[in-house]
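As you look at this complex, bear in mind that one protein chain is not there, while each of the others sits in place.
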Amino acid sequence: MKSKLLMIIKIGWLSIWRNKRRTLISLFSILIGTGIPTFFVCIAWGFYAGLVDDVARLMAGHVTYEHVNYRNSPSNDLWVDDIQVINKSLNNNDEVLLTKQIVNLQGVAHTAKGSVGISLMGIEPSKEITISYLPESIVEGEYLSEGDGRWVIVGSKLAESLNVNVGKKFVFTTNDIKGELIEELFRVKGIFKTGSKEIDGHFVQSDIDIARMVAGLSSNDVSQLGIIVKNPDTHERFLQEMQKTLAKKNGVFLSWQQIMPDVATTIRMDRTAISSIMVLLVVIVLFTMFSTILMSTLERRREFASLLAIGTQPIELKLQIFIETILFGLIACPLGSLLGVGIAKWTEGYDMMDVVGGKAEDMTVGGFGMDTIITPLFSIPLILQISIFFFLAVQLLSILPIYLISRISITDVLRST
Amino acid sequence: MLDQFSTMMRLTIIATCVLFKVFLSSFAFASNLNPEKILDSVDDLYRSNTSYGTLTLSVTTTNWQRTLTLEQWSKGDDRHLIRVLKPKKEKGLTTLRVDNNVWNYMPKVKRVVKIPSSMMASSWMGSHFTNDDLVKQSRMVKDYTFSITYEGEREEKNIVEISCYPKKDAAVVWGKVEVIVYRDDFIPLHIIYYDEDLQLSRTLNFTNIQMMSGKMMPTQMSMIPVDEPGESTAIQWKKIQFDLPINDDFFSLRNLQQ
Partner (left out) sequence: MNTKKEIVSLRNVIKNYGHGKVITKALQGIELNILEGDFSVMMGPSGSGKSTLLNIIGGLDKATSGEVNFNGKDFNTLSNKALSIIRRNHIGFVFQNYNLLPVLTAYENAEYVLMLQEIPISQRKEKVMHFFQEMGLEGLEHRFPRELSGGQQQRVAIARAVVSDPLLVLADEITANVDSETAQSLLELMETLNKNNKTTFLFSTHDPAVIKFAKKVIVLKDGKITNEQISSENIEKYTKR
C-alpha cells in the first residue's frame, strides 16, 4: 500500500516535469499568485498596525475609559467617579504600558486673522514624550513640558490659518463644565506637522492642568483615561476584563475602534478592497493555471486509458492527478509566501512616497496621517492563511480534470491513434 | 511681491512710529486727561441702565448688500434682545443674550437655538460682527494697559488718541487697539484694531453725531475689515431711549418666542 502510494506520488511528481516550460510557467503563476498578496498584505497590514498604534498613542489609547454618555456628546461635564483609583490599579496591571489622563475641550481658536474650530487636548507632557509621535513632529519651537500653563502646541495648518508663530497668542472660546462661555488666551510654544489635515489643522495640545482650569475641573478629573497596552492585539480581551473588574457605574471601557470609528471603518474598508483585489488576482492566476492543468491532463488521455486497461484503478489515477496539483501547490505556495515576505522585508524602511510618488499629506486614514515609511507586519497566521487559501484554490483546479478522467472510455481512446 | 514688501515696510515704519509715540507719550503728554475715564465713557456710550431703540444694519460684501431694520432692548451690561423688523423675509428673527449665552429664535420654524461656543466666532446675521462681539462685555480698562499717545489737532479735529495694549493673559486677539475720541466730550471717532504683529486689522468709525434722548452720540457706526477690501458693516441708530423701566423677565426665552 505504502509503496503503491509512493509510486503514485513519484509518477505524479515526474509527470509534472514532463513539460518543464509549462510547469515552470504554472509554478511561476502560483508563486506570483501567492507572493503578491502576501507582499501587499504584509505591507498594508503593517501600515494599519503602525497607524492604529500611532493614533492610539496620540489620542486616547488602545483602550479608553470614559463616562458612559461621553461618546454621545463629548461634553466637559461628563467625567467619571474615582478616576484616580482606577488609574492607580491600571498602572499596577502587567498588561498596561502606560495610562494617559486626558482633558478634551472643543471650541474655537481665534486671532485677528480668523477663527478655526479646534479640539484642545490636555495631557501630561512627560508621559506624552515617551509614547506619542507628536513630540517628534515638532517643526518649530518646542514640545510641552510640565507646568507650561498657557503655552500650547498647534498644528502647522492651524498656525497658518490663524497666522500665528511660535510665541504668538490666540484666544480659545469654549464652555466650562457649567456650560458657561469661557475665553482664554493661549500662546504657541511649538508647531507640529504630522501630515494629517485633521491633526495639523484642528488639533491643539496643552498641559492637562491648564485644560482642567479652563474647563473648571478639579485636579483629579479627566475627560478620558487613555490606556496604552503592551500588546495591542489582545486589547479586546483586556477591555472585557477591565469592564468587569474596574468600571464604575457611570464609566465604560471602550476600544480604539469605538473611540475612532472612522479609522476602524476606513481600515476595514481598505482591507476589504485589498482583499478583493487580491481575490481578483488569484482568479486571474488560477485561470491561467487551470488551462495548464487541463491541457496536461487531456494530452495524456491515451496514457491514462492504457494504464486503466492494464488494471490501474480509476481512484489511483484520480489520486495521481490530485497529487500533481498538490505538488504544484506544495512547491509554489511556500515559495510564494517566502517571495512575498522577502520583497516586503526588502522594502522595509523605504519611504512609500518615494516609490509611488505623491504627497504624504494625501495618505490619511479617517483623518489621521499615515507613517509612509514601510514597516511590514509579518503575521505568520496571516501569511499561512494566504498560502493555504491559494493552495486550496489550486486544488480546486484538479476537479474538472479528475472528472474528465473518470469518464474516459478506454476502448475509444485506445482505438484512436 | 514688491507691493507686499512695501506694505510690510510701511507697516513696520508705522509700528515703529507707534511704539516711539508710546515711549514718548509718558513724557510728552503729561496732560490732565484721565485715559481710564475716557475708555469707560466709550464703553458706556450705548449702555445705560436700560435702553430701547431702533436701528438699521447694512452689510456690504463683495457679492451682496443688504439692510436690516432692527429693534433692540438692553438692561445693564448683560441683557440684550434684538428683533428683526425688516425685511419681511426675516421679520421676527430674534437674538437674546443673557450673560454669556446667546439664543436665536427663528419664527419660520418656531424654534429657539442656543449658539454654542463653537459658533461664537461666526458672523452674526451675516455681518462683519461676530456673535462674540455681541457677547463681549469686558471693559477695555480690565483687559488692557493704556496710555494717551496723542493729544491735539488731527484732520482739523481736536482729538485724544489712547493706545491700549492687552494685558499678558487677557483673552484678547488684538495686539493693540487705538481709541480716538474728541477731546471735548470723549465721543469716539475711531477704534482701530491691530493684530499681534501690529498690523491693521479692522477699523470702527463713528460718525453723524446727534442728540438722542438727551445724549450726544454718534448715530452711525461702520466696521471696515482690512483683509476684505470693499466690505463693511454699518449701523445707523434711528431712535434710542434710555432708562425705561424694563423687567428682567423681558429677557427670557419665553419672551424670545413672542
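For clarity, chains are labelled A and B in written order, and residue numbers in each chain start from 1.
To be clear about the criterion, a residue touches a chain if its C-beta (ideal position, glycine included) is under 8 Å from a C-beta of that chain, and two chains touch if they have at least 3 such contacts.
Predicted, not measured: the structure shown is a model, and the values here were computed from it.
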Chains on display which the left-out chain touches in the complete complex: A
Among A:Asn93, A:Ser119, A:Thr312 or A:Gln395, the residue in touch with the chain that has been omitted: A:Thr312
Candidates A:Lys178, A:Arg237 or A:Arg302 - the one touching the absent chain: A:Arg302
Contact set of chain A toward the excluded chain (per top definition): 1, 3-4, 7, 11, 14-15, 17-18, 302-303, 306-314, 316, 410-411, 414-415, 417
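Everything that follows uses one rule, which is that only the chains that are shown with their structure count from here on.
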Approximate Å spacing (C-alpha centroids) for the pair chain A, chain B: 53
Interface residues, chain B side, partner chain A - complex: 99-101, 116-122, 130, 132, 135, 169-175, 193-196, 201-202, 227
In the complex with chain B, residue positions of chain A that touch it: 106-108, 110-113, 115, 117, 150, 163-164, 168-175, 180-185
